[in-house]
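A short worksheet on the structure shown next.
Every protein chain but one is kept in place in this view of the complex.
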Amino acid sequence: MNTGRTWTVGVTGATGYAGGEVCRLLAGHPALRLAGVHAQSSAGRRLGEVAPHLLPFADWEVRPSGAADLAGYDVVVLALPHGESAAVAAQLPADVLVIDCGADHRLNDPQAWARWYGGGHAGSWPYGLPELPGARAALAGARRIAVPGCYPTAVTLALAPALGGGLVEPEVVVVAATGTSGAGKKAAPHLLGSEVMGAVSAYGVGGVHRHTPEMVQTLSSAAGTGVSVSFTPVLVPMARGILATCSARLAPGVDAAAARAAYEKAYAEEPFVHLLPEGQWPTTAQVLGANTLALQVAVDPDAGRLVVVAAVDNLTKGTAGAAIQCANLALGLPETTGLPLVGVAP
Amino acid sequence: MNTGRTWTVGVTGATGYAGGEVCRLLAGHPALRLAGVHAQSSAGRRLGEVAPHLLPFADWEVRPSGAADLAGYDVVVLALPHGESAAVAAQLPADVLVIDCGADHRLNDPQAWARWYGGGHAGSWPYGLPELPGARAALAGARRIAVPGCYPTAVTLALAPALGGGLVEPEVVVVAATGTSGAGKKAAPHLLGSEVMGAVSAYGVGGVHRHTPEMVQTLSSAAGTGVSVSFTPVLVPMARGILATCSARLAPGVDAAAARAAYEKAYAEEPFVHLLPEGQWPTTAQVLGANTLALQVAVDPDAGRLVVVAAVDNLTKGTAGAAIQCANLALGLPETTGLPLVGVAP
Amino acid sequence: MNTGRTWTVGVTGATGYAGGEVCRLLAGHPALRLAGVHAQSSAGRRLGEVAPHLLPFADWEVRPSGAADLAGYDVVVLALPHGESAAVAAQLPADVLVIDCGADHRLNDPQAWARWYGGGHAGSWPYGLPELPGARAALAGARRIAVPGCYPTAVTLALAPALGGGLVEPEVVVVAATGTSGAGKKAAPHLLGSEVMGAVSAYGVGGVHRHTPEMVQTLSSAAGTGVSVSFTPVLVPMARGILATCSARLAPGVDAAAARAAYEKAYAEEPFVHLLPEGQWPTTAQVLGANTLALQVAVDPDAGRLVVVAAVDNLTKGTAGAAIQCANLALGLPETTGLPLVGVAP
Partner (left out) sequence: MNTGRTWTVGVTGATGYAGGEVCRLLAGHPALRLAGVHAQSSAGRRLGEVAPHLLPFADWEVRPSGAADLAGYDVVVLALPHGESAAVAAQLPADVLVIDCGADHRLNDPQAWARWYGGGHAGSWPYGLPELPGARAALAGARRIAVPGCYPTAVTLALAPALGGGLVEPEVVVVAATGTSGAGKKAAPHLLGSEVMGAVSAYGVGGVHRHTPEMVQTLSSAAGTGVSVSFTPVLVPMARGILATCSARLAPGVDAAAARAAYEKAYAEEPFVHLLPEGQWPTTAQVLGANTLALQVAVDPDAGRLVVVAAVDNLTKGTAGAAIQCANLALGLPETTGLPLVGVAP
């Protein structure tokens, strides 16, 4: 399948956590070759100074992040703050594969964009969650792809089979524990090691997190009806990983066997989604650094709810791994090319 | 108020985490004097070997944990595994203040006990959550007290005002992140540092955790009607602390102002419960090692739910601090005597 | 002994980690009463916003940190960045007890000050390490006290008996693991939780850390001769605590028994220094939040070296606890008044 052709890749925002993870994965990819790293504030510096783990590229100079600076690559990965991708992307040639790890091109509804992010809507691109029905066809050959947010990845894969199969009512409650890397590398006092180690805190409570409309979009699409999402992210003392606990009221007559069957059917052929054997519950450790999602489903008969727990690495399957997975699909490579399947544990 | 009288205290299960925390708090208490430490498997050893932080008592010998060994104390604190307190307690004199940190005397319903713990029900004792309506009267002068479970402490204080005030429907969803000390000191592979650091996992999913019936009991009592509880505990990489995220569907017409008013009213006079100012969310760090609970309440209008987040140290206000708080009440001491109000942060 | 008199205390730099720890300890002190909190950048804010763990004082306003703002207290604790204490202190009345948690008044040698900190030397104050020979006499009644640095506290108490007793050569090697709170609350990228969790790093290698001259001073004084100190601090993923591993070549004829005897003699009567029983090694967990230091000593016959390991909480015995301990001495209170002896573990 791999005919030996390689594609050059430029990564902008390479000194951030998501961009750095793209670089890490490219270092092990047989067909995509990291060819340049770009960033705004650290342009001109040695990459090793600002991203010490990227040892094979440590001596590279970080280049600026303007659209002109990104010319000449076969593939451009944008790992920029939300709202900054659209302007850059608009200036890149149509035949360059552009993969946006930010939010700019994820929402279909301009009003939702305006409400949650503000400013003009850049339009929506094919949504990079290949495991959704119909997604692979849209991604094959695409030259513009919007990588999902990390929470929406976990929550959509956790709940789509239940909502799509009518197992639950369209009103879901999600509490998702997340590591600190999701907040990026900005030096805010509440993200200091001294503050986060040994501590768990809530933030963005009451439905104010910007990933909420994206979950509403994907889950409503899966359900074929409007879904309400109560979403609470919880910051926990680890660098990477999301564990999303999702629940909804069971539809009448749904039992544990029916629930399990729906999930088995949905993910039997998926290389990156693992429904664990009964009795085993996911841990973020098992997917750390891997492009995999582990999940488990249970029925609570007393409470009358379906509970689904999903574990994912926010930087890998949650962002950078998904970007590579989508690039593989867009370029006609086997979907799993160059993507780790084994978590870095313990 | 403190007339200078002191009471001797014996702690059994002193080499476990909850028992050790009782000893720690007693070291700073002006009227309760730790007079002996007991435990089963480590009887005969130097306390400092098995609980190195109890430096002032390091040279004490750990004594056995039979009822006869516990004779002569004014106060006995039982920090034993669930199911082991009842037999010991039954043999202690009626005028000794016995405080049970285990589950044996918490549930009112013998059938609930049989279903969740198995075996014969030992009966229920006054429930040691002074912040509940009517609780202080029951605890004053009591000589048998059941300390609540750590999760029920957090969840009851988080939801009782909403359920009691009819702000929400009696169907609640709780996801609670917890540190590892809640699982005790048993050397199980999944509790090894290598497994838990950098990892979040779910356990006891689907309503199977034994603290569920206790929450059903306290919340139903607060609501005046049966409450269903969907409870998922999540293990996070820290030693101490619980952050409980609790939500329920809003009753018609309830808005943020009404919700906040109910919580302000409920806790205005409570020394250990802190409703944070609007916009500030709880973190377990702020209550670490303290007998305090911090909480915040929000309304999510899109999802139509009330969300309450509560932070508590499972070993302090969640167990050992509550034991001391109850002892203070039972003995006629000021309720806050000897109890830390400031968290150990950062 | 405690006649019921109380002293008011003002803390400046109260929103930093060391200042916050002073406030925490004062909350449990029977004779010293926190009466005001001051800070530079957060003046005017609610204390609870910037130090959420100080719940009993959460509604206090943070006041400015000029010398005039500090008037009227019986005791002033300065928890300011190095180099900022001297100017403030110079304006405070001579009969106010001023305790400086910073470095400004620690070094005796103006040239050492100039080399390591730069600028004019403010002079030296009585050094607040009561466990050193002669120190208590100098601290009793003092109105100006310099609290030692956290590393020098650990290292001096670890090595003074060996150097003072001629057990080792005056050339010591120290590698000290430290939690992140030692670096303070400044939001630097390398101190982010994402960077420090799961990671250990060296910094200040090659004798460039500013605590080095202070250790040279205390150890040379203990040895009665110049001592060279090779000091490497290592940043580890925890918020609090120092574990200092110290070694030096054994003097001829010194064996394990002689070494142990010297340490037993040095610390037999010290309330805050615990020489552990043979075979037990210190952990920072056992002293977390306590004003205690745990240590152990061993002889390595193959390498011909004495090895001493000491554990201390950098914020408690390493800074704020020492400040209170010294205040107790200066004011004629029992030295242990209000100071926790039990670590917060697990």
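As written, the chain order gives the labels A, B and C, with residue 1 at the start of each chain.
Following the convention adopted for this analysis, a residue touches a chain if its C-beta (ideal position, glycine included) is under 8 Å from a C-beta of that chain, and two chains touch if they have at least 3 such contacts.
As the structure is a computational prediction, the values presented were derived from the model and not from experiment.
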Inset, instruction - Sort through B:L80, B:V98, B:L129 or B:A239 and give me the one touching the missing partner chain. - result: B:A239
Inset, instruction - Determine which one of C:A71, C:A90 or C:A303 touches the chain that has been left out. - result: C:A303
Inset, instruction - Identify the residue among B:A68, B:A187 or B:A268 that touches the chain left out of the display. - result: B:A187
Inset, instruction - Provide the residue numbers of subunit A that touch the chain removed from this figure. - result: 17, 20, 23-24, 27-28, 46, 48-49, 51-56, 58, 180-181, 185, 197-198, 239-240, 274, 276-277, 280, 283, 285-290, 292, 294, 340-346
Legend entry - subunit C residues touching the omitted chain (full complex): 171, 173, 175, 177, 192, 194-195, 197-203, 205-207, 212, 228-232, 234, 236-241, 243, 245, 247, 281-285, 288, 296, 298-305, 307, 309, 311, 345-346
Inset, instruction - For the chain that got dropped from the picture, name the residues of subunit B it touches. - result: 17, 179-181, 183, 185, 187-189, 191-198, 237-239
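One rule holds for everything that comes next: only the chains that are shown with their structure count from here on.
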Inset, instruction - Compute the centre of every chain as the mean of its C-alpha atoms, then state which one is farthest from the centre of subunit A. - result: C
Inset, instruction - Any chance you could list the residues of subunit C touching two or more other chains? - result: 17, 180-181, 185, 197-198, 239
